[in-house]
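Worksheet for the structure shown next.
The chains shown are only part of the set, and none of them has been moved.
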Amino acid sequence: MIKLYDNYVFISQEGGESGERLYSKKFREKSVVDVSGLRIGEGLVVAAGPCSVENEAMILDIARSVKAAGADMIRGGAFKPRTSPYSFQGLAEKGIEYLVEAREETGLPIVTEIMNPEYYRYFDRVDMLQVGSRNAQNFDLLRFLGKQKKPVLLKNGMGNTAREWLETAEYILSGGNGNVVLCYRGVRGIENSTRFTMNVGSIIYAKSETHLPICADPSHASGRRDFVESMALASVAAGADMLEIEVHNDPDNALSDSEQQIRPVDLKRIIEKARALKDLLSHEI
Amino acid sequence: MIKLYDNYVFISQEGGESGERLYSKKFREKSVVDVSGLRIGEGLVVAAGPCSVENEAMILDIARSVKAAGADMIRGGAFKPRTSPYSFQGLAEKGIEYLVEAREETGLPIVTEIMNPEYYRYFDRVDMLQVGSRNAQNFDLLRFLGKQKKPVLLKNGMGNTAREWLETAEYILSGGNGNVVLCYRGVRGIENSTRFTMNVGSIIYAKSETHLPICADPSHASGRRDFVESMALASVAAGADMLEIEVHNDPDNALSDSEQQIRPVDLKRIIEKARALKDLLSHEI
Amino acid sequence: MIKLYDNYVFISQEGGESGERLYSKKFREKSVVDVSGLRIGEGLVVAAGPCSVENEAMILDIARSVKAAGADMIRGGAFKPRTSPYSFQGLAEKGIEYLVEAREETGLPIVTEIMNPEYYRYFDRVDMLQVGSRNAQNFDLLRFLGKQKKPVLLKNGMGNTAREWLETAEYILSGGNGNVVLCYRGVRGIENSTRFTMNVGSIIYAKSETHLPICADPSHASGRRDFVESMALASVAAGADMLEIEVHNDPDNALSDSEQQIRPVDLKRIIEKARALKDLLSHEI
């Protein structure tokens, strides 16, 4: 028997290859995921912060700035999955400590990436766990997260279809953890003028198939600072319930993703426009 | 020397492989293309109508409906490029005649696809010429259109990058015809839940590079009736100046593209939302 | 009634959306296309020559070299479809004249691209007409070629699926011209270390579906001189009946596609290996 209550979902014993999925709209129209009091799936939630936590002063400074700009949550990478083994790999547990300080200073919940169940002990005080594109089909990690209660921000794999992305959520849901927010960060495509291909069709498809809230990441999808605003607005128009945006106080000298991080002043304008847009669409529907 | 005045652009004799492009923002911030009095590039213009003109009564009926729904222009295919030689290939010149009647009845300008300079004589009374995705790099056709004065709605090739799409416009501009509107209809990609991949990054890139107005075609990009609205809104949020939407009074029995044509009642709602959205964004900027 | 005899195929009046295709293996196991006595579909045929005919001396020189290297046919572009309107567009009819001289000198048949029925008069003395990737779905051009008798070398569109590629052949076959050789030149993909994506699966799929001979173009697929040999061999192993390879006597100073043209000395080695490979596979089967 499948039961869904509150935000938790329990797997039926009858689940099967061709059975109903727990993420399906057949079970409910829309879920709201609660992250330390912040309700994702109602209005528009914005998480903002640097690609990587680089040091204590930097993350505290950015945290204050993004709060002032209107963000609801702080993002920052501590354990970093980098294409090259020689790139900056993050501050690890030290980075998480600094994020916790940033939360204490601002009162905003924090989200950061987990790459490995082995380090879960460091993520105790984190409000939301992010699964990155490179681990999107790391099924042992997903199964592990399915046994926790902490909310998960689950990115799509850069080579996955939208349907495969939904199936990754099922790994977490079927373990008993219904607190999943799907985050679209673009896929590989034929276009070379942006870092990834931002197929809004995938957001629209996901919205049509699942009750889970959908987040969009315009920073990775574009890979260009000057495209983040339009891509954020397009994502909200496509139905996104949340945005995750990379912000840095000195983007040109960032230790990672320098090209795509915006400044706090730009974040403020984007949040205002995106909220007005979300508001307009919800009134009209 | 390069001179641009009114909407016409004349090619310099110094044009070269690595030279400035006439489509570039270096020459002007924004162009407005005049189509029989309708100004594309100001506010949001909507062209709507069936994939194919199937008969006289049908196009007149749809023309009245899309006008009532708020559309500014009527679209309809007469010469049809079909993947299979055995599919319905359109009514050809007869189809254009019926479109002209639809214009006389409604007062709305008409846009229809031209596949071949040889048949240009039939397009005399058409207000705007469409170049489809399959002829997007038919350079002889583009050169021919560059020598005419009629406005052109130029779709991107389904396997082209955004930069290649801009280069196709250059073929028309460099011939002396500056009346080009670029229309993004999606590209091939890795996703299989939609007909094509709607990469809003390409619209954003095009807006950042060219002064030409940008149109979006959410019908072909999605291939699904229920996705057209969200895809239209996402395109406008990404910066589109125009939408081209397939509308049919009896979609299930359409002779082509049955899956993606919407009904007039849905068009009305989409136009209202899309205009409110365009309005919001233009006020906020 | 559908009748196939010699190499000519006549269309049935009962052709339909879901009907049998004339390219299908249901009608015959394998076709051989005769190009001025050269039989494509038996053994391995190699066409070689420059991307563009640049002048008389150059094409004569290359023609002699590729003949000496073992090529069966001379290729060279006279009417050139270039992404940019400012790139070298070919010598047009003059280029064809020089190609005809090259044939007279070497005795090898010539193949060159046609972009437009309007210029067909210049192609009278050409042995085989090439349709390029950018005109692969220019259906009016395909219909026109379907009414001629001359053999056609039909490239796939860079954004088309293998099935769509086969449908383009059907436009020619259904007009009455059965002399079609399909040429795979790669598609757009996610890889950026080569110019295009050389999906041998498309060659294999085409071989499994059609009786028409299959050619491969390793020059455009790779875009790199040093990759042409391995890509040519992989194509033959996948089942290609013909190779089309770009060769230049001074690649670094070529007026187009400089990066991917090989020298005659390399062509000799590639032909020898490719023929030995074809031989091996035909004996073993």
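Which chain is which? They are A, B and C, in the order written, and residues in each are numbered from 1.
Here is the rule we use: contacts are C-beta pairs under 8 Å (C-beta built on N, C-alpha and C of every residue); 3 or more make two chains touch, one makes a residue touch a chain.
Remember, predicted model here, so these are calculated numbers, not experimental data.
Every protein chain here shares one sequence; 3 sit in place, and the complete assembly counts 4 copies in total.
Just so we're on the same page, only the chains that are shown with their structure count from here on.
Shared numbers divided by all numbers used gives the overlap of an interface; between subunit B and subunit C this overlap exceeds half, so the copies present the same residues.
For this pair, subunit A with subunit C, the centres built from the Cα atoms lie 48 Å apart. Centres computed as Cα averages put subunit A at a distance of 35 Å from subunit B. Taken residue by residue, subunit B touches two or more other chains at 159, 161, 187-188, 190, whereas all remaining positions touch fewer. By the touch rule above, subunit B contacts subunit A in their complex via residues 159, 161-163, 186-194, 196-205, 207-208, 221-222, 226-227, 230-231, 233-239, 272-273, 276-277, 280-281, 284.
Remark: subunit A residues 159, 188-190, 192 touch subunit C in the complex. On the subunit C side of its complex with subunit B, the touching residues are 15-17, 19, 81-87, 115-118, 134-135, 137-141, 143, 157-161, 164, 167, 170-171, 174, 187-188, 190.
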